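With one protein chain withheld, the remaining protein chains of the complex are depicted in position.
Now for subunit A:
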């Protein structure tokens, strides 16, 4: 495209790593005024990381950030981004629930202060809400915590487009329509068009491809931390976007015959269906690796918990052990040692009378350190002394060391390096041979190759049931996105 206008934002070779994971691998992207850039990609492609870099929340490891033609790379932070008119609507929401709508407007608009600030904040946010979402039914004195998620999202969007002393030059919208109904979403997208026609710029991130194709002027497709396709929106259609998002590597259908045999002969150990409408049911046979696929947060974790709890309506034949994906919040006991973290899953084995035999627990942990290859000089060290991948191995050891016949895994490979992944895949194979069953929620396409059977989730329901032989990346992606979108 002709780059005669100075781009409002230019990213040049931006890189960002979290430990061994390369979230961004040299992204170069320019955004011209009067343009809406659509950004698509599968989970973990780096979209959110890129937007966090652009809004100043994450400092890039390398590369340059230019806003309005000035190099701001050094000391780029949220307040610098805001001062230069870069605004962001975050996916998970950034409002203070204990404050009113007007007070929240004040939080992100520092210019509103001094006597009469409350009146000006009300006028600012109320005016924008009226403009973008007419008939919104929100009072600027409502406490945000009392509003529905959709209305909170509207407030957050209106706040990002509101202007005080700094103009809203670039508004980044990360999945802005995920909690809006179709009418409100339509109003928002219409406003985005008005905004760019008035000379502003927008970045629109969405999983709804139709939305992107209709609204964006240009579309960038991200995969594995890099931009793999960038062109005018008219050059893409749904099929081309999906094709660009997936990696070309074909799923090697190894051992197809064998997995079919499991389905035919082995007994069913789990039968469950998520509460979503028109959902298919999930069945797992003994010795099978069942994949739970789809975009993140479509009800996979909830189903695993449902099975773990043996809730009424689910058939679960045997004990279930869970491997947490979110290590920090539901995985590790951060103040305990590695050994204690491993042994907690099977404390009953170490009872002698009413007391715990710590020697046996430690020996058990020691044995698993060897089997699973946790890299540490001393198993008595605190768990947080380990790298992320090794912490995850400890969590695997906790689950595999228990007597459970069914292992539920809640996207456990997030932020784990490739080497560790390979070791764990091998271990999963070995355990299935012993008759264990794995329920594996994963957002990484590559991991589905290791599954015997895959269920694709969308909006709280199972929408596709794919045997190993019929499982291709394209099919999974197609099922993950709504047809009408």
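Criterion: contacts are C-beta pairs under 8 Å (C-beta built on N, C-alpha and C of every residue); 3 or more make two chains touch, one makes a residue touch a chain; residues count from 1.
Just so we're on the same page, contacts and distances are computed from a predicted model.
The complex lacks one chain in this depiction; which UniProt name from "Protein-arginine kinase", "Ring-1,2-phenylacetyl-CoA epoxidase subunit PaaB", "Ribose transport system permease protein" or "2-oxoisovalerate dehydrogenase subunit alpha" does that chain carry?
So, among "Protein-arginine kinase", "Ring-1,2-phenylacetyl-CoA epoxidase subunit PaaB", "Ribose transport system permease protein" or "2-oxoisovalerate dehydrogenase subunit alpha", the name matching the hidden chain's UniProt entry is "Ribose transport system permease protein".
Identify the residue among A:35, A:91 or A:108 that touches the chain left out of the display.
Missing-chain contact among the listed residues: A:108.
Using the definition of touch stated at the top, determine which of A:6, A:98, A:385 or A:422 touches the missing chain.
Of the candidates A:6, A:98, A:385 or A:422, A:98 is in touch with the missing chain.
What residues on subunit A make contact with the chain left out of this view?
55, 57, 77-79, 81-83, 88, 90, 93-99, 103-104, 106-108, 110, 112-114, 117-118
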